[in-house]
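With one protein chain removed, the remaining protein chains of the complex are shown where they sit.
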Amino acid sequence: MSFFATLSEKPWLATDTAQPQPAMNAISLLNNQKRIALKFFLAVVTVIFSLFIITFLERSQFPDFQALAGQPWQPLSDPWRLWLNTGVLVAASVAMQLALYYARTGRKRAVLAATGVALTLTVQFIVAQLWVWSLLNDLGYYLASNPANSYFYLFTAVHGAHLIGGLLVLAWVFIRVSRKSLSDTQQSWARVSGNLSLCANYWHYLLGIWLVLFALLTSSAETYQLLAALCGF
Amino acid sequence: MTHTAIAEQIDESHHPSSFITRYIWSQDHKVIAVQYAITAIFVGLVALVLSGLMRLQLGFPDSFDFIDPASYLQFVTMHGMIMVIYLLTALLLGGFGNYLIPLMIGARDMVFPYLNMLSFWMYLLSVLVLMSSFFISGGPTGAGWTLYPPQAILAGTPGYNGGIILMLVSLAIFIVAFTMGGLNYVTTILQARTHGMTLMRMPLSIWGIFVATILGLLAFPALLVSAIMMLLDKLAGTSFFMPAIVSLGESLDYNGGSPVLFQHLFWFFGHPEVYIVALPAFGMVSDVLSVHARKNIFGYRMMVWAIVAIGGLSFIVWAHHMYVSGMNPVFGFFFATTTLIIAIPTAIKVYNWVLTLWRGNIRLTTPMLFAIGFIFTFTHGGLTGLFLGNVVIDLPLSDTYFVVAHFHMVMGVSPIMVLFAAIYHWFPLVSGKMLHTGLGKTHFWITFLGTYAIYLPMHYLGFLGVPRRYYSMAGTDFIPESAQTLNAGITVSAIIVGVAQLLFIINVIISLRSDKKAAHNPWEASSLEWQTPQIPPVHGNWGAKLPVVHRWAYDYCVPGAVDDFTPQNVPVDAAHLSEGEAEGDRS
Partner (left out) sequence: MALAIILVLLIIASLIFHFASPWWFTPLASNWGSIDTTINLTFWVTGFVFVAVNLFLAYCVFRFRYHKDKRSHYEPENKRLEVWLSAITAAGVIVMLAPGLVVWAKFVDVPEGASEMEVVGQQWQWGFRFPGEDGQFGRVAKQFISDTNPLGLDPSDLAGQDDVIIDQNEVHLPIGEDVKVLLRSKDVLHNFAVPQFRVKMDLVPGLISYLWFEPTKIGRFDILCMELCGLAHHTMRGHVVVDTPEDFTAWLASQPTFRETQVGTKGDPIAGQALYATCAACHGQQAEGNKALNAPKLSGQASWYLSRQLHYYQQGIRGAHKDDIFGQQMAPMAAILTDKQAMKNVLAHIDSLEEAAVDNQINGNAARGASYYITCGACHGTEGQGNFSLNAPKLAGQQDWYIKRQIENFRSGVRGNHADDNYGKQMILMARMLKDEQAIDDLITYINQFDSEHR
């Protein structure tokens, strides 16, 4: 409970803690800072999705809500397309982890290849999600015709927007790596692997969020009722 | 959490070379802070004018033909939203947060200067989007700053097309800007403190800003979520918040949505927002009081705990804004209890401010006047909060002028008092010039007495039952004629206070143009921001070497020390030496 220990310090007592400690490597310091910022950012993302999910559960208990799964005729009762998309996103996450592994050993080509695969797969995922959108639309499940549909489009869109943000950062990292010369020092690879590790964490996190959303969106009305009851609606 | 980053920050070589990179596309936290502050004060002045127009209508209802019911509601809405979000939040965190964090914790800059710059430009964009709604057909939204659906997006409310859309888009951009800034603030505070700057050695300003930023990061998403869903309801015809409605005789396609759900989301953001504004103000006023009372802040640890406790509690009190919203009334028991519990840490803060003055050696400088004025107004506003928080008392008082008076005392006058205290206090650091004392004190007296003359009587209109957001009170049996006289009096006070703010602007201009330089540490403060080698601090803040901190920020009149204050970066043994030698340590 170091936080509470900190909070109970008496700072006016003149115990001088200012013994200069050995200076930390500048790059690992920067990586550290970025990691902290990412943690806070992921906290923000978590709040966003949690709030959406809570409103979803409350809304699901209104009589006009018709779940998209549960009965055989409902479109997400057999969501093989979404399973496929999920597989693509898992593969992208694996590619990110590989890229990180290669970056730590300083192998430029392998890093580029793995990052490229991750980029492609993620774009592939987004396109495939759009494909599911158009299929649903063709079946007559329009955005505004039922709150369950609205939430399906909303969740996938917000998740996709987060992925697109990640893609921009990853593309930037990709370009930085591609400009590296093979003779670069350990130091500069440390920086790349720091950035890649942030991206990888972000990818894994978004994969996790997608799995939660996937489970939620393909559940039946009874499950929503149970979850909503647990939340006290 | 006790980790202290030791290394020098990486030099990202963003040393400014031209005018543009120095003052416009600057990545220096001090310039960004000033940019934030100027923009915020500018929109704040717009909102001040709007409030003047509202007061003219209320005080003299039959005199001004350019204020019709629609524009009155638009003034109300824009005044509220601008003041809460675009002035107070932006000025306290974007302005003071940016300026003070690196200087007070001994860093050269924010850890992500580029992101910091983007944050400001996004903020400016959100302001421009918001302001553009004044110039579109239909004008800005008149839905009230709470933007409650269904009325916010339906005909019958001013600005229900372009106005509300621009408002929601602007808020979304603001939230992105705030998140960029906020990630910077927390990371900087956690990672870039200098040698010896433990968390518990940080000044309370930093604690307030730190906790407020975390609140903001976790609370603004609720506003973002509700804005996105309302935009979809408006533009795509979804029914997140929209139930079945017959609007103005016309049956709409919406069905089944829940307007109360929006209110929950809005206040889940809205209540922490109160503390996003209040906590930095609490922190900064503590520092001002301590410096000018020549005494350490009383009960520092209790103050930190109170900030943390208030921050935590602020997430479980939101529905006290919704006692009469039609939600399940049983919630009232829970939220009344949590709300009144929050009074305890808040009261402790008030006691400790007063106890800081007790047995001090009080210099009644301009910033100190504002800080003491704050204690008075905040005590008043905090106590009226106990009425509204107690669920059953809220029944007669909610949606009356009592509410308006209450939240203007705690969220309007009090933070503004702190902002002025802070500006008068830190102006010499920012500009190297002192603000004129005579003008400053006149400004204080008119503002302090004038605002009290506005809001004290307003509470009593609320007791009477006068509803808020009414274009005209005429046509009721229970409101006596004298209430109109009172309203006219309130308007006169408001106009005087509004005009008196010109004194402040004149003061700033005169001081900036004068040749007289401020002393290096004019208030003889011991906190770190005053110990930079140059005043105002130059790019990089600390010259060649980062300062080393040996004590907390409140070493005033320590027994045995020679001076009545000891700067944070003076070594323990050196404190007992003479002023001259301590001075040497600074450079």
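Of note:
For clarity, chains are labelled A and B in written order, and residue numbers in each chain start from 1.
Throughout what follows, contacts are C-beta pairs under 8 Å (C-beta built on N, C-alpha and C of every residue); 3 or more make two chains touch, one makes a residue touch a chain.
The structure displayed is predicted, hence computed values, not measured ones.
Residue B:337 is the one among B:161, B:337 or B:431 that touches the chain missing from this view.
Summary of contacts with the chain left out: across B:384, B:414 or B:532, the touching residue is B:384.
Interface note for the absent chain: among B:23, B:42 or B:470, the touching residue is B:470.
Touch with the chain omitted from the figure is made, among B:136, B:302 or B:495, by B:302. If you put the missing chain back, the residues of chain B touching it would be 61-65, 68-70, 73, 142-144, 148, 150-151, 154-158, 243-249, 251, 256-260, 293-296, 298-302, 324-326, 329-330, 332-333, 336-337, 340-341, 343-344, 347-348, 350-352, 354-355, 357-364, 369, 372, 375-376, 379-380, 383-384, 386-387, 390-393, 395-396, 398-400, 449, 452, 456-457, 460-461, 463-465, 467-478, 480, 482-483, 486, 554, 556-559, 564.
Everything below uses one rule, namely that only the chains that are shown with their structure count from here on.
Note on chain placement: the centre of chain A and the centre of chain B lie 32 Å apart, centres being C-alpha means. On the chain A side of its complex with chain B, the touching residues are 2-3, 6-12, 14, 16-18, 20-27, 29-30, 32-33, 36-37, 40-41, 43-44, 47-48, 51-52, 55, 58-59, 62-65, 143-144, 147, 150, 154, 158. Within the complex, the chain B residues that touch chain A are 1-2, 4-10, 111-112, 179, 182-184, 186-187, 190-192, 195-196, 198-201, 214, 217-218, 221-222, 224-225, 228-229, 232, 236-240, 253, 255-258, 261, 265, 268, 296, 300-301, 304-305, 308, 548-552, 554-555, 571-572.
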